[in-house]
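Other chains of the complex are left out, but the ones given are in their true place.
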Amino acid sequence: MKKIVLTGAAGNLGHELRATLASMAAELVSTDIAEPRSELLANETWVKADLAEMDQIAPLLEGAEMVVHFGAIVDEKPFEELLGPNYIGAYNIWEAAHRHGLRRVVYASSIHAVGLCENNRGIDTDEPHRPDTFYGLAKCFAEDMGRMYWEKRGLEAVCLRIFSCTPEPQNARALGSWLSYRDLRQLVTRAIETPTVGFTVAYGVSANDRAPVSNARVGFLGYKPQDNAEDWAETLLPQARPDPADLAQTRVGGPFATVALGESGVAGIKALSGK
Amino acid sequence: MKKIVLTGAAGNLGHELRATLASMAAELVSTDIAEPRSELLANETWVKADLAEMDQIAPLLEGAEMVVHFGAIVDEKPFEELLGPNYIGAYNIWEAAHRHGLRRVVYASSIHAVGLCENNRGIDTDEPHRPDTFYGLAKCFAEDMGRMYWEKRGLEAVCLRIFSCTPEPQNARALGSWLSYRDLRQLVTRAIETPTVGFTVAYGVSANDRAPVSNARVGFLGYKPQDNAEDWAETLLPQARPDPADLAQTRVGGPFATVALGESGVAGIKALSGK
Amino acid sequence: MKKIVLTGAAGNLGHELRATLASMAAELVSTDIAEPRSELLANETWVKADLAEMDQIAPLLEGAEMVVHFGAIVDEKPFEELLGPNYIGAYNIWEAAHRHGLRRVVYASSIHAVGLCENNRGIDTDEPHRPDTFYGLAKCFAEDMGRMYWEKRGLEAVCLRIFSCTPEPQNARALGSWLSYRDLRQLVTRAIETPTVGFTVAYGVSANDRAPVSNARVGFLGYKPQDNAEDWAETLLPQARPDPADLAQTRVGGPFATVALGESGVAGIKALSGK
């Protein structure tokens, strides 16, 4: 591949993906509104840009085959604050990808697109949308848009509904929801290297014993996670404070299922960790 | 009921609903970015306002029980043009309704939220989103938001996926897709008077012999359309220029299934009418 | 037909069925723990019997082709009080029917077998059980037993999930849930006269505009209700006191969805009627 564009390259996950992506194309263009967290790679270019501004974003995609779109505010915020980076930003990516003839968007969607689904009934990748936050609603918007760009314009997309992607699982919920960095890299690699994908949704979750969602319908991607949060069960399971009436514990969206719309979910996530 | 707010009151459908809504509440506040098409009713107030501006919209909802949200650009346009009235406008309505403690949003969604579904397989109201245009994508966005406001904040919503609402059916496609004004009024009446609705989606279509969608799952609404486009079949059916390869004829979205994203669908609709 | 047995013949619904059943067989044996409400019919015999006592029940079924089992306590009660008439009583009927070689049980099941299902998603007759009360649980028990007797012993059953069967609709909920006496008689007639039924579940509801359930899957029964609660809408609809957080209004079981387990639902039903 000649060129890949990575957005959100200074975010936790984007940063983690730089080396992987650089190895898959002759040229990697990394972009973020912030500075890079580390030295650039040999074939990497860094462009500071605001996702919400089409004229900053569109030129970056010229000549690329794929864009790996991980840029966004990664927390619940008032709609007005997410509108630019998360909503318009997604539109700008898909539209720019179309205008420049890219083949595919690999998108960091989120479990929060279906965050209000019950975690004890085993949802598949064809589950209808059921967002838990404005953050999750932006993912619904982008997924629906991605399906439309595929059907109307032939632009492929893989939407990765990422759960809890951290170096190590952080709390009892993560025994089911953890996605290791290693598995994230594999998942993004598969999303890029699979010859054709059309429009595809996949859950971003490791091979956790307690994973509440299934990728059985997208076996063709060949995603075979290698990590398992169960290795932390002895430590994390006792931290749970079980409350069956607490949606933060019974819906796949976790704390976002109960956070007030527009309010940061960070406190909830911390609370779940018993800290 | 004390007060109902109607948006898009100067639009074709909004205008048609004014008298009905005025009869259902002590006070009707009608709003549009344009002037009213006719004299105000006795208990009606008119406020010119821009849906995209929260500070213009929010105050109108104060003290109301329900808002009937029909305001939007009713055509395919570039995303940037729809963003204000159709996307942000919908957000403003739901958010304002929440802030002022309204009980329900009755929303003019559209068949274009599922416009790329095949018309020969009989979709139900639980069909997942499959938008055909940025216009339809705005309806997906609002429907997903409506579900979330219901689940997170207890604000009810009825999303009416309106097909082809015109005084008379216009073309062969409308033999299936027509919604008469009389049936529109009944549908909106039911959406208002039904004691509880939670989050509900219903198709806005008359009792056409050839209707390709089903409201069987939302029987509780009691919507029993009385008109039937078949009365125009002798005239309209011969106008069809059958082409099984033309998505405009085989998808429920009709001409919007083939219109270029961002380009007006008016020409396509006219073409379909053989004019 | 030579002989039909009717249980619960002194109950509201059983009483209503006596003449219909008497006209369908040479002999009708009516039974109840109470006295008949009116003169016996020419070919009718009355036997006072306790459903919970096999030796009182079994002999009645000898020589019969079908038993129409409407006998039960028709209210929520502590499990211990329902155990005899509603649980053991149902077992006694099916077992006695088997022992005496009857062909079919026509059973007054109830909407409360699925009473906790949401009324805005249109359940079919194949909806899994979701009882709202010990009363409804007894219906689940009997339906499952009925399926088993059919599959293991070839004893047919039609389980009629009766909604709100009263002379006239009583409250706003009944606009969807009403079953007229006339339609009840038709439904029971069809359940008897249909040549073969295997194991079948059907909803007992009139042709109400607002019916929240569907008999589409059991069209073979030919049940075509003739009454429509909508005739009472003008009076009853205004009595509603809408509260979308009240399960009594949003689940098909109505007041039984919120009644405390084991406590009579009569008060709740009256409350719903605004009396």
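First chain written, first letter: the chains are A, B and C, and each begins at residue 1.
By definition in this document, a residue touches a chain if its C-beta (ideal position, glycine included) is under 8 Å from a C-beta of that chain, and two chains touch if they have at least 3 such contacts.
Quick caveat, the model's predicted, so the values are computed rather than measured.
Colleague: Can you report how many copies the full complex contains, not just the 3 shown in place?
Modeller: Altogether, the complex is made of 6 copies.
Simple rule for what comes next: only the chains that are shown with their structure count from here on.
Colleague: Please classify the inter-chain touch graph. Allowed labels: line, ring, star, complete, other.
Modeller: Chain contacts: open path, no cycle.
Colleague: Give, as an integer number of Å, the spacing between the C-alpha centres of chain C and chain B.
Modeller: 40
Colleague: Distance between chain A and chain B based on Cα centroids, please, to the nearest Å.
Modeller: Roughly 32 Å, centre to centre.
Colleague: How far is the middle of chain A from the middle of chain C, if each middle is the mean of its Cα atoms, in Å?
Modeller: 51
Colleague: Considering only the defined contacts, which chain B positions touch chain A in the complex?
Modeller: By the definition above, chain B touches chain A via 79, 83, 87-88, 91, 95, 116, 126, 128-133, 136-137, 140-141, 144-145, 147-149, 151-153, 261.
Colleague: In the complex, go through chain C and note every residue touching chain B.
Modeller: Chain C residues touching chain B: 118-122, 172, 175-176, 208-214, 216, 230, 237, 240-246, 249-250.
Colleague: For the complex, which residues does chain B have touching chain C?
Modeller: 103, 125-126, 154, 156, 193-200, 216-222, 224
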